[in-house]
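Of the protein chains in this complex, all but one are displayed in their positions.
Chains here go by letter, A and B, matching the order in which they are written, and residues are numbered from 1 within each.
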Amino acid sequence: MLKTFSLGGVHPAENKRSANSPVEVLPVPPVVSIPLAQHIGAPAQALVKKGDEVKVGQVIAQSAGFVSANIHSPVSGKVAKVDQIVDASGYRKDAIIINTEGDEWVEDIDRSAILVKEITASPEAIIKKIGEAGIVGLGGATFPAHVKLSPPPGKTCDVLIINGVECEPYLTSDHRLMLEKGEELLVGIRLLMTALNVKKAIIGIENNKPDAIAHMEKLASEYEGVRVQPLKVQYPQGGEKQLIDACMGRQVPSGKLPIEVGAVVHNVGTAYAVYEAVQKNKPLIERIVTVTGLSLARPANFLTRIGTPISVLIEAAGGLPDDTGKIIGGGPMMGKALTSTEIPVTKGTSGILLMPQPLASRKPVDPCIRCSKCVSVCPMGLSPYLLMPLAEKAIWDRAEEENIMDCIECGSCSFTCPSSRPLLDYIRLGKAKVGQIMRSRTATA
Amino acid sequence: MSVVLITIVTLAGLGAIAAVILFLASKKFQVFEDPRIDVVEEALPAANCGGCGFPGCRAFAEALVKADDISSMNCPVGGAPTMSIVAGILGKEAGSAKPQVAVLRCNGSCEHRPRLNNYQGAVSCAVAAALYGGETGCSYGCLGCGDCVAACKFDAMYMDEETGLPVIIEENCVACGACVEACPKDIIELRNIGPKSRRIFVSCVNKDKGAVARKSCEVACIGCGKCEKVCAFDAITIKDNLAYIDYEKCKLCRKCVEVCPTNAIHELNFPPRKPKVEKTEPEKEPVA
Partner (left out) sequence: MNKLIVSPSPHVHSGDSVQKNMYGVLLALVPALAASVWFFGLGALIVTLTSVLACVLFEHLIQKYLLKKPSTIMDGSAAVTGLLLAFNLPTNIPLGLIIIGAAIAIGMGKMSFGGLGQNPFNPALVGRVFLLISFPVQMTSWPVPIAARGAYIDAVTGPTPLSVVKEGLAAGRPFSELTAEIPSYLNLFMGQMGGSAGEVAGVALLLGLGYMLIKKIVTWHIPVAVVGSIAVFTGVLHLSDPQAYASPLFHLLTGGVLLGAFFMATDYASSPMSKRGMLLYGAGIGIITVLIRIYGSYPEGVSFAILIMNAFTPLIDKYIKPKRFGEKPAVQKA
């Protein structure tokens, strides 16, 4: 019996069209735009100005607080300007725009493909290095990785969980990473284990990736304390709380972090980036991006420099299909609809999904028939049918009582609703408002 | 016969017992309330709009009775007349808030502000604003989902299908501020009604640089500063590439309207200009 999480969940059509496309290295684009807000927390502060010469791997924007991250130049060339561009948020945000010239790297980066297995760094040195390298959660959440490696006082971690679930339909970047960079990934996991001082690591992989499970199991046998946990295909298994539940049977209490049950979760992409940062001294300047879609000519996985406009990736994958109705940054369940093809790839861009018409359009909204399907699929055991009208009518105190803040915004409710009601749209709004109210309450108390 | 009698006696008895219980309960649980609250509430317009900052007229009446100084409290619906009546009842000094009306500081109609995307989320400005900047290149302008219209309790707003913008019906607007509260983009502002309802204001809140703003919307304020220079009363300030007209200082001379290169400054309820001037004027926009 395969393990999975205990409550709710859905199973959208997987459509992993690019699962068998090996990772290709995308050529360095002529211009990159690097938003300063690529992570959760304070936007980084630009260190360069117009006209500055930069090299690949050079810090161009500095972390602006504990929850923030450095940003490194993904290309070598000249800074064209520091200006506002429309990024994935749909708003104009500060960004550094660099015109590429050649491909000159900072000298102390080890660009060879030699596997460095031996771990020499101390836990503190590893965490410091991860912070310096600007590594954030590469699964899409973009939470600065070094913060998660520093448990709050009084809390200890006993298991590291590595998220290789990739429960989002269409996306295959983590899948390819596990197949092609398994050894490096495992060294990265060992580094994270050292940093956290834990003896056990579990790699959770859904069993729609049997090749990845087999490959990782074979490799992991040589790494003490690391094991692979095959999981039943069920969305949203990649959610932190769901994955901990699935792998360990521990449920993180409401409003608490995974550390409460002694677990820390990192994505496989993050673990690989940690390997590169610590063993190869290479900061986070590129990532694997799945470019896919039902009518795309050549769905692919590209190793892409941060800041590359998505139009370049789409072109490399066979060009934008005529019937494209929507472009999504990330997966179809939690990804963000993008407003144009000029938006750059950022640290959190796990995929570019092109949705053809008419799939891209939402269906007309019908009245709620109280079928209770949203309640059945909610992985957090909430009542979306109730939360939506509460948020719509701005009844924030009731929404808080109904635990709106527990929502992980997985979208299972909206996905399932036979009446196509925009449940999550309003619940997300309600979460923002209730969060605001709760913060102002603790501030005044 | 006796059945009828018994019935009458029983019911009358029950009624009497209930009456006694009610009487005792009302004595025992009586809450003292300042009788002036009722009188003040009578004087208020009973619109329960919340424009005064209190949840309903009753709460406002309680607050008025309780407050030592009511000069800073105002009922936007009743305005000065109502407040002076209330002040008379309470023997306090009424404030001198000028009557206001809501204005829409965005003129990015479909024609002026080309749509670049097609929004399909929940029909709510709040949801759309949390998602992205809007269907057009302007991330400050009206999203057109009508949260303000839904918030208006006085039938003073409607969505103009043609322009995609809400319209404020001045006669109905009581300046309760519900729409101002509802708008996630802070486009709607309460401004003094002004003499003969004449008002001049910048119908734009775009803080992008001039070129960017102009590209996304034909009638955007580009922060060029021409209005600031031409204003003889220091009523106009430019901040973050955006002009703002202080309605307390504005003398309604209309010079700024003439110099604005993008027609972002609007004048309301002025008589038509002399024909000579009118030629250079663009067609009057459907404004709110």
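Assume contacts are C-beta pairs under 8 Å (C-beta built on N, C-alpha and C of every residue); 3 or more make two chains touch, one makes a residue touch a chain.
None of the values given here were measured: they were computed from a predicted structure.
Contact with the undisplayed chain is limited, among A:N281, A:S295 or A:N403, to A:N403.
Checked against the hidden chain, the listed residues A:A297, A:L359 or A:I437 yield one contact partner: A:L359. Interface note: of A:R17, A:H215 or A:R250, the residue touching the hidden chain in the full complex is A:R250. Panel shows chain B; residues 115-122, 127, 130-132, 135 of it touch the chain omitted from the view.
Contact between chain A and the absent chain runs through residues 6-7, 10, 12-13, 90, 158, 169, 241, 245, 249-254, 256, 260-262, 320, 322, 324-328, 332-340, 353, 355, 357, 359-363, 366-373, 375-376, 378-383, 385-386, 402-403, 406, 409, 411-412, 414-420, 422, 424-425, 428.
The rule is simple: only the chains that are shown with their structure count from here on.
For this pair, chain A with chain B, the centres built from the Cα atoms lie 42 Å apart. Chain A makes touch with chain B in their complex at residues 84, 86, 89-92, 337, 339-340, 361-362, 392, 422, 425-426, 428-429, 432.
Those residues of chain B lying in contact with chain A across their complex are 116-117, 120-122, 124, 126-127, 130-134, 139, 208, 212.
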